[in-house]
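Of the protein chains in this complex, all but one are displayed in their positions.
Moving on, here comes subunit A:
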Amino acid sequence: MTAMTIERRPLLALRDVTQSYQLPRTSLFGPRSSFTVLDGIDFDVCAGEAVGLVGESGAGKTTLTRILTGMERPQRGQVEFDGQDLWAAGAAERTRFRRSVQMVLQNPRSSLDPRMRIGTALLEPLRSLRIEGNHTRRIHEVLDQVGLDRSALGRFPHEFSGGQLQRIAIARALMPNPRVLVADEPVSALDVSIQAQVLNLLKDLVQDLQLGLVFIAHDLSVVAYTTSRVSVIAAGRIVEVGRPVELFTRPAAPATRNLVDAVLTVESGLAGTAL
């Protein structure tokens, strides 16, 4: 553990991040109370590493990803990219950050514009991030990386299955050549056999492109399969960190144990111990 800590050179890190929201006043002159969503969070990911984040509904996972991708500024603590403090950095650094950290969302159907051909959708991030260069070559490169045929470019989202759409969403996130991918429940809308295709793809990308991957899912087996380190979040605090299979087979924190206990497997179902 100590050896590992010394060697780690995180690409993207949260240091002691705290975030809270103001709640609406309950009476006209009453004080505004606030609600702490994240409390002293330390979290990081290295190049070529896949890290997981799990926790019950409402624990703060999505809020954490919003801070990690720079969409929200934390009230306290630092977001560091390549050793630099994001919110203290200059404009050029900020631009580099926005290209380098990309997000993949849960529902590919709602994250792609139904009226936009796939080719146009793939160019979108380059346009909005004002990236110059040979875009056609980049598109072909990325399609190869996610295993999609070039004929996809002229088609519309409704012509694809859920699994293919999630590949397209991943391709779009890869367009600006990011170094970190943040995926919030990327396979929970997909069927099992298609889910396996997408998980294998994400694993390959981490290896082949030395991407950092932050992976959120409610299915613990899926997280264990995809990542090599996992953090458990409960009520805005990281309560346990470890290697996924070890952590899920010998949970220490009560929050981890609750999640583990609720997992159904084919084997526990057949044995009659699942419910």
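FYI, a residue touches a chain if its C-beta (ideal position, glycine included) is under 8 Å from a C-beta of that chain, and two chains touch if they have at least 3 such contacts; residues count from 1.
The working rule: contacts and distances are computed from a predicted model.
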item	value
Listed names "2-oxoglutarate ferredoxin oxidoreductase subunit beta", "Putative DNA modification/repair radical SAM protein", "ABC transporter" or "Fe-S cluster assembly ATP-binding protein", with the criterion being the UniProt name of the chain not displayed	"ABC transporter"
Selected residue (touches chain absent from view) among A:47, A:196 or A:253	A:196
Candidates A:183, A:214 or A:259 - the one touching the absent chain	A:259
Interface with the undisplayed chain - residues on subunit A	56-57, 161-164, 191-197, 199-200, 203, 218-222, 224-225, 228, 243-246, 248-249, 258-259, 262-270, 274-275
